[in-house]
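One protein chain is absent from this view; the other protein chains keep their places.
Per-chain residue numbering starts at 1, and chain names A and B are given in the order in which the chains are listed.
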Amino acid sequence: MDIRQQVRDFLTQRFANVIVSEDNFRDQQSFTIRVDGLFDLCQALYDSDLDIKYLADITSVDWYGDTEEANGRFQVIYNLYSLKFQYRFFLKVRLPADKPEIQSLTPLWNGANWLEREVWDLMGIVFIGHPDLTKILTPDDLEGHPLRRDFPLTYEVPQFSWNKDAPPEVIK
Amino acid sequence: MPEAKTVTLNMGPQHPSTHGVLRVEVELDGETVVKARPVIGYLHTGIEKTMESKLYYKAIPCTDRMDYLAPMSNNLGFCLAVEKLMEIEVPEKVKWARVCLTELTRIASHLVWLGTHALDIGAMSMLLYTFRERELIIDVYEACAGQRMMSTYFRIGGLAHELPRDFEKKIRTILKVIPERMKDYEALLTNNQIFINRTKGVAVISADDAINWSLSGPMLRGSGVKHDLRKANPYSAYEKFDFEIATGTNGDAYDRYLLRLKEIRQSLRIVQQALDGMPEGPYRAHVPGVVLPPKEDVLHKMESMIFHFKIITEGFKAPKGQVYQAIEAPKGELGFFISSDGSNKPNRVRVRPPSFINLAALPALVEGRLFADVVVAIGSIDIVLGEVDR
Partner (left out) sequence: MGLEERIPDSIILTSLDKMVNWAHKRSMWPLGFGLACCAIEMISTFAAHFDLSRYGMEVMRPSPRQADLMIVAGRVSMKMAPVIKTLYDQMPNPKWVISMGACASCGGVFNNYAILQGVDRIIPVDVYIPGCPPRPEQLMEGILKLQEKLEKESVKDKREEWGRQVV
């Protein structure tokens, strides 16, 4: 039986109440799961014989201003890879706008440390249980989380000969 | 008896051997490193947010500036991700040309790594030799796209222009010259007692630790894990080429040095195969409304001109969904995650930066060792700060 079906069986047998939906856009298997079941699910995948010991990436998407926001403003996506089967799949979690908190995966994977710090810095999602959740990329005096859709790009209008005497105008 | 206290030393953002603006705060007890904490963000450019405000193919020049030592591999990753999202099938010639140029990029990146790594250890003439070889490869970039470094040659659906007329001649020169010069490098460094003393047993990481820290590229393969995305999940016609994966045994800096030299040789092999078997055909896919038509058609046919105008001003609307495409960049697994909300601009572009994740493992490599090993470890991880900070 191929690896895609094996992953699907593993998850539906043991964690059927945590999975919300499955989706196969462009042949990429991804499961949308509930927030509270994430850590146990990842622990079970780590200990299973599917060899899911490689966490490739942790990403976040902000759906502010889109019709999708009704399902939850933030979406955190975990990119898991199996070295033995050379297979990649995704776990997606939706978080509400007023409480963007999720359990940290640093006890399982050391590589999650900096990845979660970056998601906190740029998007503002709090990871409970992270050892050192501080700013990593933005300067210390920048307030706010830059990658959110309501943070402006802060584009400055270039100064030409007709507006060079005024201070530069910032378009938000 | 007073207790011994540790000294906190700052290897600041401006330092000759940190390969850019990396700051490392080291706590030293004598010469032994007790704690090492890298501080990054001095080159944060907000490239991901900039790409959200641009049309899909206008975002390609932003990708060049991330890993600026291997610009064509960034272009390749982004173009493959967008082509996956839009379900565009590119012609065979484009795939082979992309493989050829990406492998040349890998050779150029490893040459710069070799020069700067040897410079940090003390062998200063290696920098001059490797930059001389790199000029040959930059010459090919300039013939293809007109720019020495940030060429932006790969576009969505194909290449920017037709391959130049002297493409084959220039690459055959490279294939003849570089193996000879590689013998010089090996004679200088491989059996050099000083180099061996400084790199053998230094910056060691075991295979299980490497997988747990999510390392990729030569860092992972140096510890013995045989994982290369070109063989595991092939993209862009890599399954038709015959090459070996280089692995190390101990996971120390010396093994990674030998591994990268072997990767240069395997890349030369791939370039030879690509040049010998390059198929004929168009240099862009024909997908009206999405891929820019060739310039000859734009100047002569009406529909091409209309499509050209529409694509340049409005772009194309991508279907709603999220894709991820990973390639094997010289530094590791470079991935592009594009989330589209159905409009002509991407909702979120995320770059999975191999250097950022590899650099996170620096404390595990140097704690408990001598201070001089910090410089060797940073050089052996092969970071480029443009990608770490984006």
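What we mean here is this: a contact is a pair of C-beta atoms (placed from the backbone, for glycine too) under 8 Å apart; a residue touches a chain by one contact, two chains touch by 3 or more.
The structure displayed is predicted, hence computed values, not measured ones.
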item	value
Identified contact with the non-displayed chain, of B:9, B:28, B:149 or B:182	B:149
Residue among A:12, A:43, A:71 or A:154 that touches the chain left out of view	A:154
Identified contact with the non-displayed chain, of B:65, B:200 or B:286	B:65
Residues of subunit B (touch criterion as defined above) contacting the omitted chain	12-16, 20-21, 41-47, 49-50, 61-62, 65, 68-69, 112, 127-129, 131-132, 134-135, 148-150, 385-386, 389
Residues of subunit A in contact with the chain not shown	138-140, 142, 146, 151-156, 158, 167-168
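The working rule: only the chains that are shown with their structure count from here on.
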item	value
Centre-of-Cα separation between subunit B and subunit A, whole angstrom	24
Subunit B contact footprint on subunit A (complex, rising order)	25-26, 28, 30, 53-57, 59, 61-63, 66, 68, 77, 79, 83, 86, 88, 90, 109-115, 118, 122, 135-139, 146-147, 153
Subunit B residues within the subunit A interface of the complex	40-41, 44, 46, 48-50, 53, 84-85, 87, 209, 211-216, 225, 227, 232-233, 321-324, 326, 333, 335, 337, 339, 341, 347-348, 350, 352, 356-357, 360-361, 364, 389-390
